[in-house]
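Below are the structure tokens for one structure; questions will follow.
Heads up, one of the protein chains got dropped from this complex, but the rest are sitting where they should.
Going in written order, the chains are labelled A, B and C, and every chain counts its residues from 1.
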Amino acid sequence: MDYQALLEQIQHQLQPVIGQGRVASYIPELAKVSPHHFGMAVVELDGTVHAVGDARVPFSIQSISKLFTLLMAFQCEGDALWQRVGREPSGNPFNSLVQLEHESGIPRNPFINAGALVLADILCTRFAVPENAVVEFMRRLAGEKDIQYDRRVARSERDTAHRNAAMAYFMRSFGNLRNPVPQVLDAYCRHCAIEMNCVDLARAVLVLANRGVVPHSGERLLSASAAKRVSALMLTCGTYDAAGDFAFRVGLPAKSGVGGGILALVPGECGVCVWSPGLEPSGNSLAGSLALETFTTLTGRSIF
Amino acid sequence: MDYQALLEQIQHQLQPVIGQGRVASYIPELAKVSPHHFGMAVVELDGTVHAVGDARVPFSIQSISKLFTLLMAFQCEGDALWQRVGREPSGNPFNSLVQLEHESGIPRNPFINAGALVLADILCTRFAVPENAVVEFMRRLAGEKDIQYDRRVARSERDTAHRNAAMAYFMRSFGNLRNPVPQVLDAYCRHCAIEMNCVDLARAVLVLANRGVVPHSGERLLSASAAKRVSALMLTCGTYDAAGDFAFRVGLPAKSGVGGGILALVPGECGVCVWSPGLEPSGNSLAGSLALETFTTLTGRSIF
Amino acid sequence: MDYQALLEQIQHQLQPVIGQGRVASYIPELAKVSPHHFGMAVVELDGTVHAVGDARVPFSIQSISKLFTLLMAFQCEGDALWQRVGREPSGNPFNSLVQLEHESGIPRNPFINAGALVLADILCTRFAVPENAVVEFMRRLAGEKDIQYDRRVARSERDTAHRNAAMAYFMRSFGNLRNPVPQVLDAYCRHCAIEMNCVDLARAVLVLANRGVVPHSGERLLSASAAKRVSALMLTCGTYDAAGDFAFRVGLPAKSGVGGGILALVPGECGVCVWSPGLEPSGNSLAGSLALETFTTLTGRSIF
Partner (left out) sequence: MDYQALLEQIQHQLQPVIGQGRVASYIPELAKVSPHHFGMAVVELDGTVHAVGDARVPFSIQSISKLFTLLMAFQCEGDALWQRVGREPSGNPFNSLVQLEHESGIPRNPFINAGALVLADILCTRFAVPENAVVEFMRRLAGEKDIQYDRRVARSERDTAHRNAAMAYFMRSFGNLRNPVPQVLDAYCRHCAIEMNCVDLARAVLVLANRGVVPHSGERLLSASAAKRVSALMLTCGTYDAAGDFAFRVGLPAKSGVGGGILALVPGECGVCVWSPGLEPSGNSLAGSLALETFTTLTGRSIF
């Protein structure tokens, strides 16, 4: 597969829609990003990198961080994790409290905000400075030292995180958060504020495409079965309320963020990351979703 | 892959759990079935059949019929279908009216009862006797003339279908059913009452594993893209409220029924069908779910 | 209290708003009524009648019938009635299925449609032709032979009663309806289609204002305690989702209907009925609500 030519074709085809959609505005710092960015990268299991556009421009990974805090929390807790967070699609907007109320403070899955707050709580218990541990984890997976979180974005998010605070206190009332709520919120907002580029993210996700082993280091991070299971969760729950539609159109395990990034993988082959800040109403990158749909249409590389 | 040896191993391993779970009791005729049945079949793309246990004993396919009425309705309506039924997991019990109320009478997906009632309504519009058209379609896909629906089961289901009647009238109040409600309910209950065995079902689903072409006849029923998309829907929505969990544990597109059948596929390879009437609380066959989980664990054949 | 002068003052004050609001359109026959009607009547315990405007023009009483079918069902069942229908405000639109789903098919109160369907079911069990029994009951209370239901309205309502059918089948699925659903719906729609005028309704409600005794005949229909309790239910649940607001503004027990009637009472003093077909979004008569608010403001005759 000539991925480089493919990426160039996708970039060309998508030109008319780049800049469409709305940049996330609820975090003031994110609202400043231009909607006209577009970058896309494919990294193969052997490390070969293909990239177009702004694929090396760092952006705020936001909810993509949930995929990696899930890997860390899963490593820490094993299957006991699933007593505190479910594995079912939410069927409701990603920050809904209704579901928490009906289901006794157990979030539907780790990729909605409530679920990721539980992950952050677990990391707060295990690590003195959980945000540093997450950053360090990303560096290991991406083989890249120059990864950091953006303090201004973290602070901007923290100042406006009233709804996340509501969910955190609500889960606390059910006993499903153990650390002080402000500390969990701090950690959560810093995880979301990590900055990375498409190439590094596509490389970081190879651990799943490679069934649990980091290809560049040979380190086994999780079992083959666990890697497949996390991939399954990405497919059913990784793209907010549009997961069913995304699976239907794209057919790849993926995790998106309101910063405009979408990180996907082709099992056994490669990691794929696309970034374009304009969002669909569902919260997924508009151009990014179309780019991945085009990718699977042109390559025939869906999992189905 | 020596599928025959594999099926025998699975049957052996599962012996202790066969008979566990509860047989569906809300349809009196179904409640009479013994929970001790277990059958499983794999049919490869080239037509090779592997089977164990009760794989040739016919059973009531129930909600597995929704997969095939979806194929028919999708053929009839094309993408216009998605204006009347969604593609998202339901996140609620399979016969919930709450969701219909919040979403203006548009069912979440075609695999919940409300969605399948819309499919039945479409078939009522297109065919004089929709149940006969569905039976004929199943015969074509399975290459088997001896398929029928069970009139007693259909009548038994119709007599107790108060909740389905509620959903149908409710969708009618939103204008999302066009035919008289009793007629749609009749058709729906007859689709559910079709009797087939594991071998025939595994052969029938090959049209999806083979990307839209019926292998034994060479007939293209739907595009490769449509076949992948329906498979994606099976993964995200095919096993009631446990779809996320099922994808996590099994990792194959599948559609289950309260008769105890689960029909799955390995894209590009084979159809798999298992039947055992004892159900988990989610409504999926208990032994059947475990059999498929064992199948993917032993073969490494998940899609992830 | 010079009620006649008072009614004339109210009619005069309200002139500008008569005709505002929307006539109920979901029942075609009702949609034909002119919004410019306004009638109001007060009937004192001693039988003295005060009336203005269209107070003697018959209109479709619609949900006001629920008050009287409640009295009949309560007579039949006594406190056992409350095992099949609750006594709490609904907090949801008057035809919501959500609540029924969360509360196992027990409607919140007898004044929402679902609750009145249970009342109709009780009357179907007790009477061969329940609509005739209800008409006869109204005649006794109003002391007026010339009361009937309008067959065209009943049929028009029955043909469009998909949502009521949905609720009825849903309650049937929970075992909270005992008679065949079509029969219950027929009876319900005929109860709603009863035609009466303001004077007769105000006289009929005197049984509650007079603590259980029909003043003109001396017949005790229910105990003083039961009469008070039904009045309390009218206050908390009688005006759809606006019951709290209505109690706040008007402060009298009342039952409204989408035909534009509102029937109220001043305990120990009189019955009051107002009719004007233009509705507020809550389903209560716009001019009628204001007329009653003015009535209590001018007389100081609220119950608080």
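Just so it is clear, a contact is a pair of C-beta atoms (placed from the backbone, for glycine too) under 8 Å apart; a residue touches a chain by one contact, two chains touch by 3 or more.
If you're wondering where the values come from, they're calculated on a predicted model, not measured in any experiment.
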Displayed chains contacted by the hidden chain, counting the whole assembly
A, C
Which residue among C:Gln148, C:Gln183 or C:Thr297 touches the omitted chain?
C:Thr297
Would you indicate which residue among C:Asp150, C:Asp241 or C:Glu280 is in contact with the undisplayed chain?
C:Asp241
Full-complex contact with the absent chain, from C:Gly86, C:Pro130 or C:Gly260:
C:Gly86
Take the complete complex as the reference. Which residues in chain A touch the chain that isn't displayed?
96-98, 100-102, 162-163, 165-170, 172-173, 181
Kindly note down the residues of chain C that lie in touch with the hidden chain.
86-92, 99, 108-109, 224-225, 227-229, 231-233, 235-237, 241-245, 247-249, 251, 253, 267, 297, 300, 302-304
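In this section, only the chains that are shown with their structure count from here on.
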Contacts shared by chain A with chain B include exactly none
Chain nearest the overall C-alpha centroid of the shown protein atoms:
B
On a C-alpha centroid basis, what's the spacing between chain A and chain B, in Å?
32
How big is the gap, in whole Å, between where the Cα atoms of chain A centre and where those of chain C centre?
56
Round to the nearest whole Å and give the separation of the Cα centres of chain B and chain C.
48
Tell me, which residues of chain B touch at least two other chains?
none
